[in-house]
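All protein chains but one are shown in place.
This part shows chain A:
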């Protein structure tokens, strides 16, 4: 059967498609039916508390772990059976690594460039990550921040179409974190698709086009930060002054309420404040709800 044109267009626009993904260790279900779609060119964050199944999910997508059930397609292939050509399209940045301690930065990057069809230029990479001065240094002699930049360089040296980042900024100081965020934004501007895991909501909000909130092995919500607020049926609080008295009202549609108030009062609304719940409020509530379930 030939795919219909719409289906084909959909496929070329999709980097990762996951449906009903399940993972079971012994009698413990770590993932209980996860559904995700990552579009090409977007930054997608898997957000969740520790133990929610983020790392398990990303490792299944990377082809490092075999799933117990469900359908997974990454760049059009099943990670469990895909070959080296598929792997060459992926870049992976994991949590703090100490590998290749005796290798010098430049020789390590040059060596890893040889594994790929269309690698990046190592000099350009060193310059971009501010590692020129460390090029001749052994990896074990680098500072923590420099070492992480080497990890990033190794993750993108193969010029991947899809980059996985597992808790990329864990242990970063604020400056390193900022620099890292800027780098991710540059890569996104170049059109690289990225899937990252984080337990830091602000990181997800800052970097990701879309966020999936993973709680207790399920996707509790998925969408842009704004959509998440709606999907969590966020209740905004509207405050105003009426006859010298402070009035407050909780509403899912503050715009509608303000419009009604204006009509009722026939003009500006004194002391108007509209409080929308922050994403953080919503996220915390989701985690609490997940815990009580």
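One rule holds in what follows: a contact is a pair of C-beta atoms (placed from the backbone, for glycine too) under 8 Å apart; a residue touches a chain by one contact, two chains touch by 3 or more; residues count from 1.
By definition in this document, contacts and distances are computed from a predicted model.
Going by its UniProt record, the hidden chain of the complex is named "ABC-2 type transport system permease protein" among "Cysteine desulfurase", "Ethanolamine ammonia-lyase large subunit", "ABC-2 type transport system permease protein" or "Molybdopterin synthase sulfur carrier subunit". Of A:72, A:92 or A:195, it is A:92 that touches the chain left out of the display.
Per the touch definition above, the residue from A:112, A:180, A:240 or A:283 contacting the chain not shown is A:112.
One of A:40, A:65 or A:161 touches the chain omitted from the figure, and that residue is A:65.
For chain A, the list of residues touching the undisplayed chain reads 55-56, 59, 62, 64-65, 84-85, 87-88, 90-92, 94-103, 107, 111-112, 114-116, 154-155, 158, 166.
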